[in-house]
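For this view, one protein chain was removed and the others were kept in their places.
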Amino acid sequence: MAGTAAVLSGCVTAGNDDPAEQATGAVTEDNPLGVPDGADLEVVMFDGGYGQEYTQHAVTLYEQRHPDAAVTHEGLQKVGEVLQPRFVSGEPPDVVDNTGAGRLDIAALAAAGQLTDLADLLDAPSLDDPAVKVRDLLLPGVVEDGTLDGTAYFLNYSYVVWGIWYSRSLFDQHGWTAPATWDDMLALCEEIKGAGIAPWTWQGKYPEYMMDPLQSLAAKAGGLDLVYAVDNLEPDAWKQDGVLAAADAIHRLVTGGHILAGSEGLSHTEAQNAWCSGEAAFIPCGSWIEGEQQGVTPEGFDMAMAPVPALSAADALPYGAVQGASSESFLVPAQALNPRGGLDYLRCLFSGEVARGFAESAKAMPVVKGATDGLDLTSGLASVAAALETAGENVFGYKYRTWYPELAVEVDTATGELLAGRADPEQWADRIQAAADAVAADDSIAKYER
Amino acid sequence: MKPNLSKARIADGALHLVLIVWAVLVTLPLAWAVLSSLKTDAEIFASPWSLPAAPQWDNWARAWQEANIGRYLLNTLIVVGGALALVMLLGALTAYCLARYDFPGNRLVYHVLVAGMLFPVFLALVPLFFVVDQLGLLGTYHGLILVYAAYALPFTVFFLHAFFRGLPTATAEAAFIDGCSHTGVFFRVMLPMARPGMVSVGIFNFLGLWNQYLLPLVLNPDPDRYVLAQGLAALAVSQGYRSDFSGLFAGLIIAILPVLLAYILFQRQIRSGLTAGAVR
Partner (left out) sequence: MRHGKYRFLIGALAPPLLLYGVFVVSPYAQAFYLALTDWDGLSAEAGLVGLANFADLWSDPLFLAALRNNGFMLIVVPTATIALALFFAACLTLGGGTRRRGRGVHGSGLYRILYFFPQLLSVAILGVLFQFVYTPGGLLDGLLGAVGLDGLQRSWLADPATALPAVTAVMIWSAVGFYVVLFTAAMESVPTDIVEAATLDGAGRFTVFRRITLPLVWDSVQVAYVYLGILALDGFALVQIMTVGPGGPDNATEVIGLTLYRSAFTYGEFGYASAMGVTLFFITLTLTALALRATKRERVELA
């Protein structure tokens, strides 16, 4: 077999060990990150629900700052498949928006030394005001979200809040209000059913969507201790009272017949369209739903997000607490040809101007402070901003999904069974606990703690 | 005789009924996709079978523009056409040599080639990327053509091998006696005799390559060189984020149309090719 030997010598794992030439130009007031003159820039972004307008916008700013640079900008849906070989071969782009179902595992990228430390960017003067560092322009928690083992490796662009969505106009018409406790929720469900509308629908093909209200109920009941126990894979973490009570609360939607028939077979778009067309009153979702549905939302629908109701009066967190996290992870590969340019591109991206454009075009919250101030917010985005305001410090989030994707798959499968009425809350908890124990016992899986 | 005849008639009727049922089953989803491509999103969700209030040709225009179908169609034709020509030539040569010549290692080569049909392609993706990259062929038409041809080779050889074995030896013997070279015998005698088999396997290959998705996904990162399957997948995925069902259906129909037309135009040739190929 001629030819085999020659190619095998360039085997995958042989890799590319010569360090990319660290191209750095002169650092000036105008060029604080030392981008070399005329160095080209390649940006690869995830082309999802937020569109490409904001990353294009940043390209325009970058081109104004570096007129000699040729900038290529590409939107992709399967970031992982396309970029993985490029990372391994040492030829990654200069900026990557690593998001979407096909994203790369950022922790693995960091562990493999594939990411640039963003400290220089965070301490650089922001584009808006040279007196303010980029770091101080970001909402609280954003830098922490992108920090692994003490180093900032990526920055998320969008701030996502999870809750329960409804149509304001529909609720006004019937005199309903978003319930503050789960008992009120169940009572309201009866009333909604009486009006000939299904109280709930959900994105059944992706059970993760229903896991968000479930784990929000649990977090409110048990507080951050409950959340950390789950994330740290503690024994019987999934059998804590709060978790079981939350699963039972969600299960009551099933036993009470409050879910639109067939929801367990609907994709996210189908379920959301059923909700938008008035077939169901509530749907669980993150704050991206308004942007995702903008093409099909009827005039005057006025969607709004309410926090997940409180489980009981003894809850550890207030009703206003919300699950929130930043997403859309931007990073600069360590082996990029123009890493300084990559950092400067992010400086453009995380500027007030681009962030404002993002809020308008993508109908989502950017992580840049004050970006939505003075903007005429759409109904959904305004409700999200208000919810965040009310929540204040009480924003929580789970990490097990990113830390242990193996566990997340089993959580979703079990949740699907719970919602289809084929498993009760005990069976649901047993199944997930078994999977969590298996992950905890598996030495080949890297463990994290919070 | 009479009762027999009417019995046969009932049997005929039943046969027709079964055939019609399958014809309906096969055409319904397609007809429905065409219908949906002309409706608004709201109409699609209101009822699957209702007719559009006014045909939304705009969906087609949107899909054509956004999904860049024209450009992708051309790319696909270049890549699939090139790969098809290459794999047919190389595949026929290989199959012929393996089927008609005895030499040490013959069985081994045959088995290694045929084993290539049995391996899941995406496992080879990452190593393959390096191979293609190191040869400087990433994102080029000729790189994609070579890879497509290489991956279509096993089936081509598998299919044609049996075909060449079945061809009569007398003509070739006569040609050799007339002083024809080995190359001459292959191109002037054996290849023309194998034409029906070539047509069959060519059709198999065309359909396989036309629908190739994983290989271009990784080896063809340049959107200007996207093939149709990549463009459609992008359309389908972005639909998941933006809710444009009608545009998606329009894109699907536009992508199906060229193959459908080609099939209807050439179906007689395709069938006769398959007929000859099937006899072997």
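Chains: A and B, in written order; residue numbering restarts at 1 for each.
Assume contacts are C-beta pairs under 8 Å (C-beta built on N, C-alpha and C of every residue); 3 or more make two chains touch, one makes a residue touch a chain.
Bear in mind that the values here come from a model prediction, so they are computed numbers and not experimental data.
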So which of A:145, A:360 or A:412 would be touching the chain we can't see? A:412
List the residues of chain A that touch the chain left out of this view. 1-4, 7-8, 11-17, 80-81, 84, 87-88, 102, 104-105, 108-109, 111-114, 204-207, 261-267, 270, 405-406, 409, 412-413, 416-417, 420, 422, 444
Using the touch rule from the top, list residues of chain B that touch the missing partner. 5, 8, 11-12, 15-16, 18-19, 22-23, 25-30, 32-33, 36, 48-49, 90-91, 93-94, 96-97, 101, 103, 109, 112-113, 115-120, 122-128, 131-132, 135, 146-147, 149-151, 153-154, 159, 162, 176, 181-183, 186, 207, 210-211, 213, 229, 232-233, 236, 248, 252, 255-256, 259-260, 263-264, 267, 270-272, 274-280
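Here, only the chains that are shown with their structure count from here on.
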Mind pulling up the chain B residues that touch chain A in the complex? 41-42, 45-46, 112, 125-127, 129-131, 133-134, 217-218, 221, 223, 233-234, 237-245
Complex interface listing, chain A residues touching chain B: 1, 7, 10-12, 47-49, 74, 77-78, 81-82, 84-85, 88-89, 91, 267-269, 272-274, 277, 292-293, 295-296
